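What follows is a short report on a single structure.
A single protein chain has been omitted; all remaining protein chains appear in their positions.
Take a look at chain A:
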Amino acid sequence: MAYKPPKQGLAGQIFDVLTLLVLTIGALYIPLYLGLAGAAKVPNPIANPTWEALGQNATEQQQWAALGITDPAAANDIITARFDYSFSWVALIVMAVLVIGYFVMVVRLSDKEYREVIEERFGKKR
């Protein structure tokens, strides 16, 4: 016999939408808003910067000027900023477990649901 889902009222529908909204904003936006997430790119400005000391040749100096930056001090942070790619292996393993675990969980639970769908659509497996 076909599964008959319960009828969802307006309040329930609103509650479900709000849950997803809170999840989206809570997990994704608030960490950004609080500055908890971000790229680890850090400027390492040099003292008394000149274009030569910053490694910029004559053509590159022309390019900087065309972009509105004629003072090497103004380009100091941009030129010297670098990402820090040192990482912890533990953090990498945790991330891998999180990604793989997520997909394993979703596929397994999906398969459970999928079997109900196929059974209702085509009948029980013989």
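Operating definition for what follows: a residue touches a chain if its C-beta (ideal position, glycine included) is under 8 Å from a C-beta of that chain, and two chains touch if they have at least 3 such contacts; residues count from 1.
In this section, contacts and distances are computed from a predicted model.
Note on the omitted subunit: UniProt lists it as "Ethanolamine permease", one of the names in "nitrile hydratase", "Amino acid/amide ABC transporter ATP-binding protein 2 (HAAT family)", "Ethanolamine permease" or "succinate dehydrogenase".
Mapped onto chain A, the interface with the missing chain covers residues 2-3, 5-6, 8, 12-14, 16-17, 19-21, 23-25, 27-29, 31-33, 36-41, 55-57, 59-60, 62-64, 66-69, 75, 78-79, 81-83, 85, 87, 91-92, 95-96, 98-99, 102-103, 105-107, 109-122, 125.
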